[in-house]
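This is the structure I want to talk about, given as structure tokens.
Shown here: the complex without one of its protein chains, the others still in place.
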Amino acid sequence: MTLLDLSARDREGKAATAVRPVWDSEPLRYLDEHGAPVEGGIRPTPALLDPGALLRGYRALRFARAFDTEATNLVMQGRLAVYPSCRGQEACEVAAVHALEEQDWLLPTYRDSAALVLRGIPAVDALTLLRGTWHCGYDPKQWRTMPQCTPLATQGPHAVGLGLAAKLAGDPAVALCFFGDGATSEGDFHEAANSAAVYQAPVVFLVQNNQYAISVPLHKQTHAISLADKASGYGMPGIRVDGNDLIAMNAVLAEAVQRARTGGGPTLIEAVTYRVQAHTNADDAARYRQSAEVEYWRRRDPIDRLGRYLTARGALDAAVEAEIDEECERYCEQMRAQFAEEPSYDADEMFEHVYDEMTPQLKAQREMLRAEEAAK
Amino acid sequence: MTLLDLSARDREGKAATAVRPVWDSEPLRYLDEHGAPVEGGIRPTPALLDPGALLRGYRALRFARAFDTEATNLVMQGRLAVYPSCRGQEACEVAAVHALEEQDWLLPTYRDSAALVLRGIPAVDALTLLRGTWHCGYDPKQWRTMPQCTPLATQGPHAVGLGLAAKLAGDPAVALCFFGDGATSEGDFHEAANSAAVYQAPVVFLVQNNQYAISVPLHKQTHAISLADKASGYGMPGIRVDGNDLIAMNAVLAEAVQRARTGGGPTLIEAVTYRVQAHTNADDAARYRQSAEVEYWRRRDPIDRLGRYLTARGALDAAVEAEIDEECERYCEQMRAQFAEEPSYDADEMFEHVYDEMTPQLKAQREMLRAEEAAK
Amino acid sequence: MSQGTEQISAPAAPLTMAKAINAALSDAMAEDDKVVVFGEDVGALGGVFRVTDGLAAKFGDERCFDTPLAEASIMGTAIGMAVYGFKPVVEMQFDAFAYPAFEQVFSHLAKMRNRTRGAVPVPVVVRIPYGGGIGGVEHHSDSSESYFAHTPGLHVVTPATVEDSYSLLREAIDSPDPVIFFEPKRLYWSKANVALPARTGRIGTAAVRRQGTHATLVCYGQTVPVCMAAAEQAAKEGIELEVLDLRSLVPLDDEAIESSVGRTGRAIVVHESVGFGGFGAEVAARIAERCFYRLEAPVTRVAGLDIPFPPPKYEHWYLPDADRVLDAVDRAMAAG
Partner (left out) sequence: MSQGTEQISAPAAPLTMAKAINAALSDAMAEDDKVVVFGEDVGALGGVFRVTDGLAAKFGDERCFDTPLAEASIMGTAIGMAVYGFKPVVEMQFDAFAYPAFEQVFSHLAKMRNRTRGAVPVPVVVRIPYGGGIGGVEHHSDSSESYFAHTPGLHVVTPATVEDSYSLLREAIDSPDPVIFFEPKRLYWSKANVALPARTGRIGTAAVRRQGTHATLVCYGQTVPVCMAAAEQAAKEGIELEVLDLRSLVPLDDEAIESSVGRTGRAIVVHESVGFGGFGAEVAARIAERCFYRLEAPVTRVAGLDIPFPPPKYEHWYLPDADRVLDAVDRAMAAG
């Protein structure tokens, strides 16, 4: 793969990884905001431009949007406790999931519910955390997907551990870890990135720079122009890519995953995107940003962009769109139905998973609670 | 000052700070290992080459070495609980202290006792921590010098706070913060550097890369070639300098302090040096490094190097050396005398500084202890 | 010192606890320009609970500002600023998000005065919204006061009433020592008719919220209204419970506790954080030791369960409520 201009160097026995500084460059992209290939953009391999593959990507984007929209409806109907929307960031979600194979690990944040369903996790299980019915509703080992992480950047070291474990076990598995832009300010981000590079662990750090950490804009989060600039300090490649351009995202991620899988160590990717919705349904974005800004980014919508590209190439038409519409609607209907019923809760379960074997103290507390319930 | 090739840029309203990547460059230096100006080295201003100033620097180096040697003797005689030597790193200690004015703050680690005495703190007070007679033996506000910090990198955020406070107060004070190479792996280092850059706080981050964190060599601490590479990720200048070259150290620090003082924000400096002694007297360096390596670095001794330069220029001769010898010997004699006496300890003091006002619970505990002592 | 038996939520109340805390910050900032407020989202947004609403607009963004997302750095920056002469009031957005700042708190904030023989006090106030009952997902409902209370050098304070929330915060800002100020987030929207500026007594003093003779309910923060409700119910059955609101965990008002339990002879310690090794253990152990000869029943604790805080749908089982308190009261009354 010669997608990126990685200037190989080897000095003092170090693996050749560092790349040209990215802070003075536009993010890498293939498509311009109107869905046309941009001049001087990246040159993906033919496989990455295969219309069938891209249509699959487009479907996934549409599906992610539909899921996100339905989840947003569900929270408004009180079916979810809270929902952090990924609207506008679907290309990151889709590219990340599509870049991985089954044996690879995904480390999502609270904002990456769409990635969970794209990975195949049933919506009820994926939304368990946000529904408030348990902390994590799927089996992370079955899906090679860690629980969604809320304490910011703390999933970074877990990705290092998973990657290092795979490396030590001799497995060709990769760990792909999501972060927000704000999370890059946390110590855990740094410790994880630095350790991953030292261990040359197969990890991809994917920062969705959606310009905000709740209300705090990027320029209060970093004084650098790009978050990918941090990579050189870790001695790893740092890539700044248009996070609303699925083709570019696919290309960049394919390369990073491949490098990780073949012993080339970690990569830091900054995907430049935008959080179109408020932080969560509980947030009031009008307090800290202008609607004109949101409009600017809506015009750079990842779905429209790829849709226009595919339409121009004859790979997408009204019939296919209708088909996708229907698929999405079916899925959402199913979601609505599933969330219409309240599951039953068993108070006993609170005590069952604290330890492998329940302690005598927990048994006593379970009895207390049972007695209380019986007395009601 | 045009000492360094800072390529100014201003994009998207950001202050112009980022510089060319340093990982592919030799550390900046003025003197080669034999004390001769190196070809293609930095070009310090005349003031920085003033023989009087340099002789003052040489004296300070000699003094630092004498102090460090005496402290090493004291620990062997059981007068100190532990001593982490800065032998070989004296140019960093001296340059840091000389770069500061009275109103500036210094943030030392456990290894920077020499910097404390260079700043004027009496040896008994400076060594209180390592003697075990109290945690910090000097008044940090009087000396504008924080207590020596042991939890690695945790002093970084304090430097940000001091710098930010000075900035908000409109004072032209700067905070200079020492770190070891190992400490750069800690989350607190990252959070401090990033925050300082965002606040454009007047802070100088001075990393003494002495190649080891106890037994762990640099290549297990970072996969980058230079620790200064981290700077670009923070959007601040990063400088890699020969930490055993006092002239280069002075030049680099003068510029960084000046930049901070005049609103130009923080700088990250990596001073490449070497820990000639074991981590502390309690450590056994033979377990993890070869003596040939130590020899290599002994030939790059910061004192010899400057000494030869000054001798060649006629600024230093045997008479001056003898004078310095005598000064140092007098100081060390005084130290020996001061440490020969055990001070008396007052158990009450343990309770006096926990809070401004002693809590009833602490008063009761003080009484208990008094009663115990009385019963003895 | 005591506030007597003020109603916790007065019916026609104009002031919420969130607003009272906001007023305390605003008044302190107006009085002393060394008081600065910073943290995540405290500026334009006014904090996720709107507690810092309007402060940036009123005092400018040098007095109230957003930080990068880095709690250790927020805490350490506050320490540095306090050393320089400022009085930082920092916000940790939620209880569990103060954990990354623990090293700064334990190794520096709590110890700086002592390390320097009193030369360097660090008057930092750390505001931490804490506790459950708001349907928060994991990491948003922890009660971490026990960690801090076990760490010498810190004051640990938590209001339960609107008036106290104002007053204790002002006291905290006035204090020359670091104060961990726990804000019971479930009570942010509780209301009371309060005339500001109110001062309800120094840090270190407890308040009897309701007088009683049969048993003492020792509580703080979120469990104070729970105990008040329990006491009201018990009163209907002729049991008069005294409700003692600690207000301050460190320093602890041993005298108030001893005087109350000495009279009633029975004590139930009620808090929301995990019971095992929790702050209630300290209170219970002290009572059991100091009131040994006056106790007519074992001191019992009603606390959070010894489990990670459960998901929203389960939290009603976790949270100590009036019924659970009354069960403990029944056991205490049956004894001795």
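The first chain written gets the first letter, and so on, giving A, B and C; residue counts start at 1 in each chain.
We take it that a contact is a pair of C-beta atoms (placed from the backbone, for glycine too) under 8 Å apart; a residue touches a chain by one contact, two chains touch by 3 or more.
Remember, predicted model here, so these are calculated numbers, not experimental data.
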Give the labels of the shown chains that the missing chain contacts, considering the complete complex.
A, B, C
Of the candidates A:R43, A:R299, A:R313 or A:H353, the residue in contact with the absent chain is A:H353
Which of B:G182, B:G238 or B:P302 contacts the chain that the document leaves out:
B:G182
For the full complex, which residue in B:N281, B:Q334 or B:Q365 touches the chain that was left out?
B:Q365
Of A:A192, A:V252, A:L268 or A:L369, which one is in contact with the hidden chain?
A:A192
Which of these touches the unseen chain: B:Q77, B:T150 or B:T262?
B:T150
Subunit A positions in touch with the non-displayed chain are 134-136, 139-142, 146-147, 151, 154, 156-166, 168-169, 175, 187-188, 191-192, 194-195, 198, 349, 352-356, 359-361
Per the touch rule stated above, subunit B touches the missing chain via residues 81-82, 110, 129-130, 132-135, 150-152, 182-183, 185-188, 213-216, 220-222, 282-284, 287-288, 345, 347, 349-351, 354, 359, 361-362, 365, 369, 372
Residues on subunit C facing the left-out chain by the touch rule are 72, 96, 99-100, 102-103, 106-107, 110-111, 114-115, 138-139, 146-147, 149-153, 250, 274, 276-282, 284-285, 288-290, 292, 295, 297-301, 306-308, 335
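Everything below uses one rule, namely that only the chains that are shown with their structure count from here on.
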Which whole number of Å gives the spacing of the CA centres of subunit B and subunit C?
41
Two-or-more-chain contact residues of subunit C, please, as numbers and ranges.
67-68, 70, 72-73, 100
Give the residues of subunit A touching no fewer than two other chains, as numbers and ranges.
185-188, 220-222
